[in-house]
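Right after this comes chain A.
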Amino acid sequence: MLDAIQFSSFAEFVDMGGYGFNVWAVYGLFAVFVAINLILPLRKKQKIIRQLKRRMTLDAEIQSEDDSHGD
Partner candidate 1 sequence: MTGKQTTTSAAFLATLKRDLLIAFKKKNDIVNPFMFFIIVVSLFPIGISPESDRLTEIAAGVIWISVLLASMLSMDNLYRSDFEDGSLEQLLLSPHPLFFLVLAKNISHWLVSGLPVVLVSPLLAYMLALPEEAYGTLFLSLLLGTPIMSLVGSIAVALTVGLGSRGLILAVITLPMSVPVLIFGTLAVQSTLNSQSPLGYLSLMLVMLSVSVSLAPLASAAALRISVN
Partner candidate 2 sequence: MWVWFFKLGSPKWFYELSGKWLPWLVAAMVIFMTIGLVWGLLFLPPDYQQGFTSRILIVHVAVAGTSLAFFPLMFVAGTITLVWRMKLADMVAKNAAILGAWFSFITLATGSLWGSVMWGTWWEWTDSRLVSMLFQLFLLLGVISLRSALEDSDAAAKACALLSIVGCINVVIIKYSVEWWNTLHQVSSPVTTDTSSPNGPEFWIATLIMIVAVYLFLTVSLILSTRNEILERERKAQWVKDLVLKAK
């Protein structure tokens, strides 16, 4: 299987037959694109949960404050 690899050295791999910049730019862009669109939603989920938690404690505070005013 390893003989099917098209490159004999790392330098050749990087060079991509002279089109290194374009090939790597495409793969790099693609990687960034995929990563961003997976990582951002995951991070956003964390943020939402944190916010919702804060909101809930705050609501509870206002609630208890209002209750004590009501007395």
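Candidate selection criterion: all candidates are chains of the complex that A comes from, given by their letters.
Here, a contact is a pair of C-beta atoms (placed from the backbone, for glycine too) under 8 Å apart; a residue touches a chain by one contact, two chains touch by 3 or more; residues count from 1.
Fair warning: this is a prediction, and the values are worked out from it, not measured in the lab.
Q: Just to confirm the interface: in this complex, chain A touches which of 1 or 2?
A: Candidate in contact with chain A: 2, the rest do not touch it.
Q: Which of the residues in chain A come into contact with candidate 2 in the complex?
A: Where chain A meets candidate 2, its residues are 4-7, 13, 16-19, 22-23, 25-27, 29-30, 33-34, 36-38, 41-42, 44-45, 48-49, 52-53, 55-56.
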